[in-house]
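Remarks on the structure that follows.
The complex appears here minus one protein chain, its other protein chains still in place.
Up next is chain A:
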Amino acid sequence: MRAPLSWLREYVELPAGETGRDVQAKLISAGLEVETVEQLGAGLKGPLVVGKVLTIEELEGFKKPIRFCTVDVGDANGTGEPQEIVCGARNFAVGDKVVVVLPGAVLPGDFQIAARKTYGKTSHGMICSGEELGMGDDGSHGIIVLPPEHEAGTDAIELLELVDEVLDIAVTPDRGYALSLRGVAREAAIAYGVSLRDPALIDVPAPNAFGYPVKVADPVGCDRFTARTVTGLDPEARSPIWLQRRLQKVGMRPISLAVDITNYVMFELGQPLHAYDRSRLDGPIGVRRALPGEKLTTLDDVERTLDPEDLVITDNSGAIGLAGVMGGANTEIAAPATDPETGAVSGTTEIVIEAAHFAPVAIARAARRHKLASEASKRFERGSDPLATSAAAQRAVDLLTGLAGGTADAGVTEVVSPSAPRTVSMAADHPDRVAGTEYGRETVVRRLQEIGCDVYGSDELIVTVPSWRPDLAFPNDLAEEVIRLEGYETLPSTLPRPPAGRGLTASQRLRRRVGRALAGAGYVEAPSYPFVGAEVFDHFGLDADDPRRRTVIVANPLSDTEPGLRTTLLPGLLATLRRNLGRGAHDLALFETGLVFRPTGDETVPPRLPVDRRPTDEEIARLQEALPGQPRRVGVVLSGARERAGWWGAGAPATWADAVEAGRTVAREAGVELIVRQDQHAPYHPGRCAALYAVVDGAETLVGNAGELHPRVTKALGLPERTCAMELDLDQVERAGGARPTGPRVSTFPVATQDVALVVDTAVPAADVERALREGAGELLESLRLFDIFTGEQIGEGRKSLAYALRFRAPDRTLTADETTAAREAAVAAAHASTGAVLRGA
């Protein structure tokens, strides 16, 4: 809402010299968000005067038509002689009154005016367009042509009200009344503690039976409809400058007198009006819901198919307007047209004014349904003042008769569904209890009266809220009014005393540890957007029925190629990896922790639950069933060197082993030992893919994968060869862990070390050998570590030798050589039994 300060001052006696910025500060602290104060005519300096065009000489031979004019500017040029001016505009004729800026003047934008030679003539000034004067669009696309009554030489800065300040206010949805000068003025009056001259407080004639007939078939959608008629209008009448200027300042383009007047009254009072050309109306005006399939061409020349829920204005011909949103083209006020032969001007001479109150929800839905947000719908859907309709209609009648020479018809139609004023009861100290400070009853009552409430009662207040404040319905609404008017800045600052807390949950602590552990291991956290398309899954080489292809689909995605939500973290991580590589990075290790979205396929449409009570547990469960699975994952990607080469020696490339180790790093933080198995799983290299298992609730469960990406995948994604990745279900890992470690008893007896080299088939996983050794070695085994792998002729084709260091120790004695040997032999025997391992050289 734009509110010109000059217009505001008409209703509120602001202190003299109060600037727009001063008013801005006052209104902001009262809760009106004044975003900017526009300084109209800033830097403007005259002489800028009315001129009368005396002669026009068309200059030939230039790329565009140019006119050399003489203009009478009265005494403004000091000589009284005609002013010679070159002008490129064509929308004026000899005798027209125009706006002339003379040498020495400065136009907005520091545009210095001086006599200058142009097109072979000297131009002593300029004939101005609205744009050059910073007036906004007047729709003329040329210079300003003034009404003929203004004298040449008159100061145009004052005439055109060029210097002003305009407050631009972001009005919150609850305060529709502030979408009017009346509403802004009311707030300003309270803020300054002065009285308001309410423009809606005007005399209106009582309704009678001979006004234009109106039939409201839907009193719920329309509880008030005022119709007034004005006849004998001069179709040539134009909006006066002051009216045009006010509309321009609030951001509306002047169109025609009748339309300008309806807009003017809407901005003044907040009541949208509609003007019908009475000669084009066919029978009584009606208000009803649209018929199925009914069509209406609105003022913007769009034919719209109406919805049975749409509220429409009708006459005998059918729908003539989408109520409260936009009128129909068929009853539009006719633009004045001049008969080329007689010179007579024809146009609308009889107007029916509609001032109605519509149900906010009906208007909001219609505007949304037809994607048609208008100045009218904006006000109706926020709740207009139902008691303002007759005053608004009267204002329009007054302006039409005053400016277009019309006569007000004596008929006054008012269709009203009776309703009682709304009251809210509230404890007098409720605002105090909400604010945490003491205002006292007297202040509370005074503040409520200031905003237009009637207040009765002592401890329990009965508050009748004003008709323009449909948002005031509950005690807290009233408390807010009191608190904001007293000033939020006066609130004390106190701290509540919450009950003692228990800190972060185990899951939250785990997530932090995982982040620190991975960052400590050289990974950089890189959260990515969760949006994915099918293409990445094609690149991944996923089967057509791979569950990862079944994504949650966003109905209105930012990008049509990525309408889905991620089912794995890898697409986002790999995209981030590629972005970093593209920017010149080489050795990268990234991680991300976040939710993935796994539709179950059994999602239901959630019930539309009420909000006037707590939903039942069953209802909450049904809401939950509508949602996809949203497990938390952690993923890493690696490429380039894991360890760099340098003066210390060679580096090491990031490999599948680093990826698996990243998984172990995560699991370790949860106190979980991962079980690693060979796997084949897209998008991984079929020979370099690990399945990661953990024991969850007693059962070995697949919790993730790790390894090197398939060469086809890296190629398709434009990534370096041997890029590696890992992804784990953090929720599952968390469930697998959490056991409190028991403090070990540390033996101080000596350790006995035994090395064994075992030869197995290449295909035998080292993990199997290790597991067998551990089982076989028994309780005396303190630790076991694979320290070498050897292949070669001595071992034989298809065989490998695994060298382990075994450390034995007893808690209560020094082991004898026999004991140690026996344990070692038992370990080797177990390995032989389960993997076929034989001692090397045996």
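Criterion: a residue touches a chain if its C-beta (ideal position, glycine included) is under 8 Å from a C-beta of that chain, and two chains touch if they have at least 3 such contacts; residues count from 1.
The working rule: contacts and distances are computed from a predicted model.
Q: Leaving aside the chains on screen, match the unshown one to its UniProt name from "Iron complex outermembrane recepter protein", "ABC-2 type transport system ATP-binding protein", "Arginine ABC transporter permease protein ArtM" or "Phenylalanine--tRNA ligase alpha subunit".
A: "Phenylalanine--tRNA ligase alpha subunit"
Q: Which is it among A:43, A:606 or A:765 that touches the chain not included here?
A: Counting the whole complex, the residue in contact with the absent chain is A:606.
Q: One chain is left out of this view; which of A:64, A:117 or A:502 touches it in the full complex?
A: A:502
Q: Would you mind spotting which of A:491, A:789 or A:829 touches the chain that isn't drawn?
A: A:491
Q: Going by the contact rule already stated, which one of A:518, A:672, A:690 or A:706 would touch the omitted chain in the full complex?
A: A:518
Q: Pick out which of A:1, A:30, A:214 or A:275 touches the chain that's been left out of the picture.
A: Only one of A:1, A:30, A:214 or A:275 touches the chain omitted from view, namely A:30.
Q: On chain A, what residues meet the omitted chain?
A: With respect to the unshown chain, the touching residues of chain A are 28-31, 33, 172-175, 360-361, 364-365, 368, 381-382, 433-437, 474, 476-477, 479-480, 483-484, 488-489, 491-496, 498-505, 508, 512, 515-516, 518-530, 552-558, 563, 565, 576, 579-580, 583, 585, 587-591, 594-595, 597, 603, 605-609, 611-615, 620, 623-624, 626-628, 630, 642-644, 646-648, 651.
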